[in-house]
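Reviewing the structure listed below.
What you see is the complex with one protein chain gone and the rest in place.
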Amino acid sequence: MVGRLREMRCEVSFLKNADGSASFSQGATCVWASCSGPGDVHASKANEEAMTLDVSYRTNCGDNKFHELNNIIQSTLSKAINLELFPHTSAAVTIHGIQDDGSIGAVALNGACFALLDNGMPFETVFCGVLVVRLKDELIVDPTAKQEAASTGRVLFSICRGSDGGPEVCSMDAIGPWDFEQLEAAWCYAQPSARAIFDFYRNVMQRKHSVDEQ
Amino acid sequence: MTSTSSERVVVKELSSSLLDMKFMLSRKKKIEAKKAKSRDAQLEEKIRESEASSSSIAVTAEAKLEYCNDYSKLENLLFGRMSFNGFNKDVELLMEYYEKLRNGELTDDEDEGMDVNDQEMAQTMGGGKLAALSKKAQTKRERAQQQEQNQESSGGRRFNFKDIRKRYSEQNGEGEEPERKFMRPNDD
Amino acid sequence: MTIYLPGDVVNEPSSSDSSIIGYGINVRGETKVASQPGVYRSDEGKMWLNVHSKRYIPQEGDRVIAIVTSKTGDFFRLDIGTAEYAMVNFTNFEGATKRNRPNLKTGDIIYASVFDTTPRTEAELTCVDDEKRARGMGQLNGGFMFNVSLNHCRRLIHPECKILQTIGKFFKFEITVGMNGRIWMNAAGVDDIIKIHDVIVKSEFVKEDDELINLVQNGYTRSVSD
């Protein structure tokens, strides 16, 4: 199946100690994410003008110091949060890849955004991740592990919302040979899935806020 | 991690080790506040620039907008302290006071009137000086007795500093203590 | 009951005429943009977003519960759950004079209102209103303190919310709700404290109708260690 977004499930504010926490799963790929709000920062890492953002993606096995997903998540978050709003503070975003059944990068980005929404910290725009792979020059969105392993090229879009509300590429991570047309086509697939994910954000937050309906 | 480093204008600055000295504490606070103000000014300009550039038309409409981030004003919340079934009488008095304040019958500065009398006025006007004098005049034993009497007389609430207003108004009510006379400052 | 995510443009029918912009909404030129995820609320010319969060960001005028951490010179250093410590001058207590200072130990808690917040330096608190009167603020002795999310605190002291009044029918207790998500309460015995604490924490995701009544009911009847 080409343009098919797997079933998404999410549960928010289920961890006791994290300010904002979310467990998000797309199909069988499951991620736990937490975002601890503007807190105090150690003098060595303090930045006078802006908030210090401490992002880390943790895998199941092996050491997690330098994981390739860290850069795309860090750059997306730095763009999504207006860091100058809280000078001399720090925020810690942790994403644990609990179970990996394909497109773990996209699920990590969605989990991070849910954690940020649950935290309630002011930030600029909602963002999400979509992975598009090319399998025998056929484009597949949100692939499973098998499809991803057999693919000849992968591109991970991190999408945030432009001023007009439509999806807009925030950062991109392409692996494998891609020419411009195919990237264009991949982007055409990524847009509807981004819209679907943004609607899912809205539904979950709506449900969460429905408790204090007057 | 890109850190936006604005260019540092060289200003004659006191060394940080000097500023950490105990006696330089207030000076250090002043310098920090000044630095914070200049940084806020920069931040304000940056925000104003970004706004001015985004809204091309003259920003007259903005003048009438007002910002208020305080939830208790926005949602007209009740006062934070509540007591039910007479657990704490002081708080229940407060609840009525704030209830009236919220419904606007009572403007903020006007007092509730019922327990303000001349001694009260003398206390607040005389304020610290009189209290200190009367305290000094008492002998130590009297003062110790006064101190522990404060502990248990306030409905289980141990005020370890003499809260003149509460003590005074309550004593009037229960009257265990002799009426507190206006103490003429003895000029020894 | 429409939810706004950050970046959404807020254009509700009542939003055009309201002149007071509240929490969670920024004005960019002509458009009003949501800066935090929250539900739109408006009331006589005021509009704001009711945001769910657990981390407190100091706002002037909020009444918070602060924990005394240390005493430096004539300031008490307080923890109110924010990035920077908060300070209160010993003179900002009712009836405090040079010699008659409030003796607060580390670990004591006070109910104070936020007086001045410059983002970079510590927030300044005060326990007296502008006529030097406590009006209920000051040290809180005894009782028990626990943490709840900020929106639940606001909901507890909302005029139309009946949670505390319902609990009041069953128990004899006193409660202080701080805007920084901390609740201090005092009741007759440890049993009552445990029961009330349980009911308040559980009532966060219970809607206002009969569910609440039987939550409080079985909270009351359930004995602590049967």
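Think of it as A, B and C in the order they're written, each chain with its own count starting at 1.
Here is the rule we go by: contacts are C-beta pairs under 8 Å (C-beta built on N, C-alpha and C of every residue); 3 or more make two chains touch, one makes a residue touch a chain.
Throughout what follows, contacts and distances are computed from a predicted model.
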Chain not displayed: protein name in its UniProt record ("DNA replication complex GINS protein PSF3", "Exosome complex component RRP45", "S1 motif domain-containing protein" or "Ribosomal RNA-processing protein 42"): "Exosome complex component RRP45"
Partner chains on view for the chain not depicted: A, C
Hidden-chain contact residue, picked from the options A:N71, A:Q147 or A:Q191: A:Q191
Omitted-chain contact residue, chosen from C:E12, C:E60 or C:D108: C:D108
Footprint left on chain A by the chain that the document does not show: 1-19, 21, 23, 25, 27-28, 30, 32-34, 36, 39-41, 54, 56, 58, 60-65, 90, 92, 94, 96, 98-101, 137-139, 141, 181-182, 184-185, 188-189, 191-193, 196, 199-200, 203-204, 207-208, 210-211
Contact set of chain C toward the excluded chain (per top definition): 67, 69, 79, 81, 105-109, 140-147, 184, 190-191, 193-194, 197-198, 205, 222, 224-225
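By our rule, only the chains that are shown with their structure count from here on.
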Chain pair, B-C or A-C, that carries the greater number of C-beta contacts: B-C
Chain whose Cα mean lies nearest the overall Cα mean: C
Centre-of-Cα separation between chain B and chain A, whole angstrom: 44
Numbers and ranges of chain B residues touching at least 2 other chains: 39
In chain C, residues with contacts to at least two other chains: 50, 119-120
Of all residues in chain C, those that touch chain A in their complex: 1, 3, 5-9, 24, 35-39, 50-55, 57, 82-84, 119-120, 149-151, 155, 160, 204-208
Parts of chain A lying in touch with chain C, wherever the complex brings them together: 13, 19-20, 36-41, 48, 86-90, 117-126, 160-161, 165, 198, 201-202, 205-206, 208-214
Touching residues on chain A, where the partner in the complex is chain B: 47-50, 52-53, 84, 87
